[in-house]
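Of the protein chains in this complex, all but one are displayed in their positions.
On to chain A.
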Amino acid sequence: MDTAKVRVSSVKISLAVLPLLLLLLWPPVAANWMYLGVVGVTPLLPQGDQEAQNLSTSSAVSICQHLPGLVQQQVAVCQDHPDAIKSVSAGARRGITECQYQFRHERWNCTTTHEDPDVPFGHIIKRGSKETAFIYAITSAGVVHAVTQACSSGNLTDCYCDMSKQGLSTPEGWKWGGCSDNLNFGNQFARQFVDAPEKEWHKKEKKFRNLMNLHNNEAGRQERKSELVHIHSSPNYCKSKPKKGILGTSGRQCNKTSSGPDSCSFLCCGRGYNTKAVKYIERCHCKFVWCCRVECKNCVTKVDVHTCK
């Protein structure tokens, strides 16, 4: 627990670009586990060690310590369920993909960065804005989904078999009356793993921000839609502010005819845009053919491409 915190703080200091004020205002928020979704599990393991790659062996327990940025409880959960860490990574990745799809037309488009493992979404995640709320909810939902899928394909062996009614242990209980479904395990696992850093920080610093993250994690896990909570307003994401993790919208493609968030006037924040006439040989009248190709005709179109200044 302490090592994790020291790690996070030391990174901040070594960056030395954040004003001290920011550090005081925003508690060190550990969203590091989401990094697993950006890079995956395999590159983080000791290379060339076949046994270590085989996560179901007992040596896998040590793998959990190799993964950077997990808090103590997460390491413990990982050691309990070493197979599940792959699902965490897959789930976070699925969450990020979904986030990028949902926000593809917005000024902030859910860009991730490989540069700093502690802040996979850039420093923007330190602000308690509605974008952060969405990141927490969608990655938490991704983990539940991935763990549940791994349970039902049999790739994860840890999933529960609820036999409380008969009071029998697993093999006998399963033969007697079968098992319940896998959804429970995914939820419980995510609650233990994903919520761990927030709970830990909250215990120490009693910041409202941690409660917000916990709420949004839970909201993501619920099947029915529930409201996300945020405590800060969103910045406008217009200008590039690398210190705050804002990339800016310069260079983004915009839609001249749209009146939504992807419209040129909104997306370019009034800076105007460049227009280039491009001749496309476009694929059209497409059809997805199982499996795995898209059959299309070629259509030649002339398009004006608008990019924000």
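In this text, a contact is a pair of C-beta atoms (placed from the backbone, for glycine too) under 8 Å apart; a residue touches a chain by one contact, two chains touch by 3 or more; residues count from 1.
In this section, contacts and distances are computed from a predicted model.
Missing chain, UniProt protein name, picked from "NEDD8-activating enzyme E1 catalytic subunit", "Protein wntless", "Protein kinase domain-containing protein" or "small monomeric GTPase": "Protein wntless". The missing chain lies against chain A, touching residues 54-56, 90, 98, 101, 149, 151-155, 157-161, 165-166, 170-171, 174-179, 181, 285-292, 294, 296.
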